[in-house]
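In what follows, a structure is listed as structure tokens, so that the remarks can point back to it.
Here the complex is missing a single protein chain, while all its other protein chains stay put.
Letters A, B and C mark the chains in the order given here, with residues in each chain numbered from 1 onward.
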Amino acid sequence: MSVDSALFHSALLALTPILLAALGGAICERAGVFNIGLEGMMLIGCFSAVAGSWFTGSAWLGVLFGALASAAYAMILAVGTITLRGDAVVLGVALNLLAVGLTGFLLRTVFGVQGTFSDPGLAGLGGIDLGFLGPVLSGHSALVYLSWAAVAVAAVFLARHPWGLRLRGVGEAPDAAATLGVSPAKYQYAAVLTSGLLCGLAGAQLALGNVTLFSENMTAGRGWIAVVAVMLGRALPVGVLLAALLFGVAEAVGFRLQGNGLPQQATDAAPYVVTLVALFLSTARRKRRKRPEPLVGASS
Amino acid sequence: MAVDSATGARSVAGRALRSPALHSVVAAVLVGALFLVGTGADPIGAYGSVLSGALGPDGIGSTLTTGTSIIGLAVALAIPMRAGLLNLGGDGQLVLGGIAAAATGLYVPLPAPLAVLAALLAGMLAGAAYAALAAVCQNQFGVPLLVSSLLLGYPAMSFASYLARFPLKEEGSSLPQTRRLPEGVELPAFGSSTVTVGLVLVVLAAAAFLFADARTATGYEIRMTGLNPRFAAYAGIEGPRLTLRLMGLSGAVAGLVGAIGVLSFPYRFIDGSLTAAGHTWTGLTAALLASAAPLGTALAALFFAALDVGGLAMERATAVPRELTQVLQAVVIVFLAARLQLTWRRARKPGPAADEPVRTEGDL
Amino acid sequence: MTPPPEDTGGTPAVELRGITKEFPGTLANDRVDLTVRRGEIHALMGENGAGKSTLMSVLYGLHRPDAGQILLDGREVSFASPSEAIAAGLGMVHQSFKLFPSFTVAENVVYAAEPRRFGLTDRAEAVRRVAALADEHGLAVDPTAKVADLPVGVRQRVEILKLLYRGARTLILDEPTAVLTPAEADGLFRVLRSLTDEGRTVLLVTHKLREVMEGSDSVTVLRDGRVAARLRTAQTSADGIAAAMTGRAVELDRMHPAGSPGEAVLSVTGLTTDAVRDVSFDVRAGEIVGIAGVAGNGQSELVEAVAGLRPVGAGRVTLTGEDVTDASAARRRATGLAYVPEDRTAVGTAPAATIAENLAMGHHRGHGLLTPGRLREHARVLIERFGIKAASSRHPAGSLSGGNLQKLVIGRELAHESPLLIVEQPTRGVDIGAIQTIHDQLIAHRDAGHAILLVSAELSEIRGLSDRVLVMFEGGIAAEFPRDEADERRLGLAMAGGAPEPPVSAEESVEEAPKESLKEGP
Partner (left out) sequence: AAKDDDAGKGAKGKAFTLVTPDPVAQNEFLKLAVAGVKAAATAQGGSQKVFQSSDNDSRQQNVASAVDSAPDVIALVGFEFADIVAQQAEAHPKQQFLLVDACTKKTYENVTCAVFREHEAVYLAGAEAGLLTKGKKVGAVDVLDTPQFRRYSEPFAAGAKKVRPGVTSRTLFVGGQSPFNDAARAKDQAATLASGGADQVMAAAAGGNTGVFQAAKGKGFQAYGVDANQCVGNPGVVVDNVLKKTDVAVEKGIAQILDGKGGTTVSYGLKEGGMSLTGLEPGVADSACLIAKPANKDVLQRVEELRDDIVAGKLTVDDPAA
């Protein structure tokens, strides 16, 4: 295996949790809900997937458990913002905070340990050997392939499925949707729950696919990167994929450079700087195409 | 909203009792008790040790020390939030302030008291300049402040870490830390406690914020911008300039907190130690909780500092993990975000999406 | 004057019996009976807040009535949601358009009733069906065009296509002509008439007496949530309807005395910006210059460019002799400009802030500390002077009714005593009493020697107040009329770009300007 294929292999691995979470964020965004709680939902997914796998002995039941628990957790955001009309940013920040405390607390009370739970008996997601795909694409966990499928499904769903059209309409003009008998709340709930499910899968991939363990705060900012990816990818599934890919490759390349004498601090910072520059370029391009914006939004 | 100072003590008490914040705290405490009972712990004992650990004679000093940074950061993040701007890069500004103060304290050829002043100023300047950069990203490049400040935070931390580990490192130490500041280049402490003059500086910053918010034309313009940016722009308040200035101020206060951290025991910059406790997030939460109203923000920050310190004391005294207090913090906010809107909905026409920032009436 | 219901003959298409709907603090509909015969155009009239939109929302399943029955073709129905109403053959065009600006026309029309192919939206089929439907009813629309790119009149057609696509037998239109030129409105009525000829029924909410007189078969008038009159159009007059609406005789068109212009305060030369091409005009002290035009022809952009809220592409703006072309909004205000924007909630106020804080804007600098006491005192003076009905200046401005909020904005801006005042849609959504107060204040302001630039979609307002009238069409000034020559026919002609139109005969009501311009989603 050449160094280059290993690089892309590990980039793909690193970006999968980000991609799954960002996909969830994108769907929320399209439905008009700003979801800044991806990090917390993902962390709940990590913990629940590990707990599920541990207690049932099946990694797949763990994945299912992670997805469901994370979706249940997402209900807090859904009820808070859609039904009670709370502020999405406040609730999202609270969810991130709550997830750290909650999983740390449960780690101690459920597993009786602190910091990290790992055990040889913990069932993880194995790699699937799809030799015909070549060294970069083969050998990942099923969730990695599922994430690619999810991008395709989400792209087709949003662009071509009637429900996707309705969801986008809800995000763009909720009262217009309501007058045609489409309940914005229903679609927004569905979007937030879907993002919960996807974040749960992201967490499961991180905790049972990338590694096989749970450790406190193991998402380590990946959910925030997902938020950025939603913005950079303009909430389009393929855009989000490209944004996550950019971040994953920047990080993997950074790792390689570390061995070649670049200080660790520089390689740590690299993916964020690259992402920021990409944001500059994409907004600059958008700006150039658009006419000057009014300082006060015109209404006519 | 402008705090009405003319209200009598009775109505203050009445308002506090009716305040959604208080209700949320009570609800969170009840949820926490359920948790405790569920895990077989004694809620009364646990909460008792939180209280005595945070506010008892042995704990109050720690609460005020922790409070210094949490209040400082809460105020720092509340300043732009008052105008509806979310600064998510507090960690980076904090750390840059710390490392700038350390470098100044180590190298500035001034007598000790002046060196302290120089270090504080350097910290504020570094934080301000870096936060302003995030504002420039929004104003010039159209990258939303929330994202630009968040993304800029990481390289700042890496840069400070690099300085602490290479150019400024203490030779022979196995910790990634700078040398200790010269003798006397430190903030005086109160008696034998860990509470330093830093607390006074932070309280002064909070007081200045309170005064500016409630009594000055600029504070008024900031509030109006937060409540309706289009209204502010229509009235001639220049959003981008305000963003730049508020972010500069915000970064300056965050940098001040970093400088205070470095000028307090152990009088050096230790990589990661300013951010490890997560005070930036706690401060942000406090500001969000109080809708960035100055007094409420400071009180919420002090409340969280007490929870933080009390949680550790509870862990020492009982078998209950300190994460419980972190859960309490988050539950308070979840309840408040939801409850606030319940009181709020009556007053306004239902809109399609919940995209306006939450505002409370007055302070906590 | 509540005559017994008309003898209708045959089952009515729509029958509402005893509909009651209460909002917290407001009895919006109070035992309302309404009967609409099949194949007729039935107009529903009434002042602001009379309960018209609420009644239509109840019929359409958007609101649940507290009491009462709904009968369609004689059968009692009960709708939990608009989709059930749609399924029962109802369709509604709302007061403000409910369209998805980034979608195509076809997507807007088939939304929530999409043709499918292999489970996915069949876009080709959608375009085909919409094209066919448009053809059949003579509604010229390109199904593949993006709605955001379409002019207002065409968007109206899209709304109607939405109803026809869903097979609506009864069409409800809430103020459909508020944003149309007289010619476009006539076109709309031709379409509506052809629909009723096919046996469909039209229920129309409008404030324009001319349309009611010319286009409707019968009229129901609401006042304070109750039915005030049921009339056959052929047997009544415009004055009669107006009296039924207000409960008193109304002076429908008031003309104010002319002003005595002095020096030019505002000079605009060759101004070009988004949607505005090469516009030049002056406004002089002691003069009101009215800008008429159908919404979307550049009026808002022009005003924003003058107020410093939109960058100027080319041209020059001079204010009290000073070149302010590139000056900031703050600088222009300091030089001598006050401005009442058309959207009082989104732009003109911070509804969550207190009334006192809203009144302080612009008056808040240069007096030292802003104590709450000083804010309240300032508020007290303005509240008194402009007759704003508010319980306390400490309440949020959002708790004021629309008319009082408008008085707040106008009062605050008048109090600046700036040489130039720009007012946009000063009486939109404001009822008749408030309109007269506001008009009187504007005239007094002018007579005190200030220059006023007035933008209004309401021709009677333009004609009643202006010393000179400019007509904007497609970003340029299409015509200028001195006060005496600005009659409805000429203005209407110029607003439509000079296209020939039938002469206008009936009077138009004074009390209502279009409630909402086309404000589309994010």
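The rule is short, and it goes like this: a residue touches a chain if its C-beta (ideal position, glycine included) is under 8 Å from a C-beta of that chain, and two chains touch if they have at least 3 such contacts.
Just so it is clear, the structure is predicted and the values come from calculations on it, not from any experiment.
When the full complex is examined, the chain removed from view is found to touch A, B. When the full complex is taken into account, the listed residue touching the unshown chain is A:N217, out of A:S138, A:S183 or A:N217. Across B:S62, B:Q93 or B:S149, the residue that sits in touch with the chain not pictured is B:S62. Where chain A meets the missing chain, the touching residues are 1, 3, 6, 9-10, 13-14, 108, 112-120, 124, 127, 206, 210-213, 215-218, 220-221, 252, 255-256, 258-259, 263-265, 267-268. Contacts to the hidden chain, counted on chain B, fall at residues 58, 62, 65-66, 154, 165, 172-176, 180, 192, 194, 265-268, 270-271, 273, 276-277, 308-309, 312-313, 315-319, 321.
In this section, only the chains that are shown with their structure count from here on.
Set side by side, B-C and A-C show the greater C-beta contact count at A-C.
Separating the CA-averaged centres of chain A and chain B is a span of 28 Å.
Annotation: 47 Å between the Cα-based centres of chain B and chain C. In this assembly, the C-alpha centroid of chain A lies 44 Å from the C-alpha centroid of chain C.
Residues of chain B in contact with two or more other chains: 230, 233-234, 356.
Shown for chain A are the residues that touch two or more other chains, namely 173, 175, 295-297.
Residues of chain B touching chain A in their complex: 35, 39, 86, 137, 141-144, 147-148, 150-152, 154-155, 158-159, 161-162, 165-166, 230, 233-234, 239, 281, 284-285, 288-289, 321, 323-327, 329-331, 333-334, 336-338, 340-342, 344-345, 350, 352-358.
Residues 1-6, 214-217, 219-221, 223-224, 227-228, 230-238, 346-349, 356, 359 of chain B are the ones that touch chain C when the two sit in their complex. Those residues of chain C that touch chain A in the complex are listed here as 60, 62, 81-86, 92, 94, 98-103, 107, 111-114, 116, 119-121, 123, 162, 274, 295-296, 299-301, 304, 309-311, 329, 341-343, 346-347, 517-522.
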